[in-house]
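With one protein chain held back, the other chains of the complex are shown just where they sit.
Moving on, here comes chain A:
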Amino acid sequence: MGRVQEEGSGPVHGFRLSTVSSSRPTETGTTHEPTGLDLAMKLHYIKVVYIYSAETARDLTVMSVKAPLFPVFDQISWITGRLRRHESGRPYIKCNDCGTRFVESHCDLTVDEWLRVPDRSVDESLVYHQPVGPDMAFSPLIYLQMTRFSCGGLALGLSWAHIMGDPLSLSHVFNLWARAFAGEKIYSHKTSELERVFQNPNSTGAKPESIKRVDPVGDLWVTPSNSKMTTFSFNLTVKDIKSKFPANGDDVFEILIGVIWKCIAKVRGGSDPVTITVIRPDPNGLKPRAVRNSQVISSVHVGFSVAEASLEEIVKSIGEASDERSKIDEIVDDVSDFIVYGANLTFVDLSEVDFYEAKVLGKSPESVYCNVQGIGDGGAVVVSPGVVVDERVATVTLPGDDIEKVKCEMDKCGLITVLVK
């Protein structure tokens, strides 16, 4: 269900919309063709909010935030284009320099008051989000909301259509902005076809489980959903996790998957999920950085009941996940609609993404919030980095009916120390 940002009676208000494009015109007729993997992501949108303190951001004007976007879009002009369809029905991006939507707003609270709330999902109201469609040709793929707090601090919230690229791409583009802001000359490599297709030599003939076909959505790219999805977010430290759940190996992300999977399985009871999707950055660390969908998408299937199994068993089976990207690429056709996030319970590892490298006047953001919009009924957990190296932020999106019970379970197993109401 697409959550459309509307001006309500909340503390964030005063929306003013404008458009930011590139400084050099793109040659007429230039297009960007999405791969099958890109199209699999078309109903999903990434939302990232960077919050900067008052000392850092007090003197930033709207123009000083807009101006560095121009050289960034000069380097990567296709992300300012608009979607069209070929005769076959396959979407592509027409590089017409139409631009991104820039939204200015105000918040009545100070940065400190805003950050005092432990559940960071309040940051969702700092991202102006509109889905693609119903007029695909006039829907921006990126929205950037600039919110001024009453103390002078700033929040920059991006809504990014996943068809263009993954959260690493978003971070890459935003870091380019930060470097352009600092006056550096920036350069971004042009993606070629070769760097966007990922062959897996070990793939079996089986169909990919991490992707699910959904009913046709036409030109309005919103994930069809039976239930209202709710999000909550909590912080944790690596040290804490390792001490609470020892002897499960060194990979904190896998431990987290195990713990949360178990909690959700206990809540779901009879229909506990035996298949999950795990999305992690490519271990080859694809260089150079570019805008594309490069995350490894794998699925884990277990033959036992997760609610009853031990954490060690679960973590072990996670290690046997296999890369399904090439299978996804093959199965996606021109016209069908698919979802990946929430097709099954999905776990996304963004803990190594360099969000905090987006420094303004030498200072990193005070907080970075990351989530995905358009998650299917399976639900998703996004693990993103915290302010300090040891910290992580877990953002859980589940059907509204399950959420309170899952929070109880997490409290019981010691994952979240305070019962969040």
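Methods note: a residue touches a chain if its C-beta (ideal position, glycine included) is under 8 Å from a C-beta of that chain, and two chains touch if they have at least 3 such contacts; residues count from 1.
Following the convention adopted for this analysis, contacts and distances are computed from a predicted model.
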Hidden chain of the complex, named as in its UniProt record, picked from "Cell cycle control protein", "AP complex subunit sigma", "Rhabdoid tumor deletion region protein 1" or "3-ketoacyl-CoA synthase":
"3-ketoacyl-CoA synthase"
Looking beyond the chains shown, say which of A:Asp97, A:Glu124, A:Asp166 or A:Asp323 touches the absent one.
A:Asp97
Thinking of the whole complex, not just what is shown, which of A:Ala54, A:Ala67, A:Cys151 or A:Val387 touches the missing chain?
A:Ala67
What chain A residues would touch the chain not displayed?
16-19, 21-25, 63, 66-67, 70, 82, 96-99, 135, 138
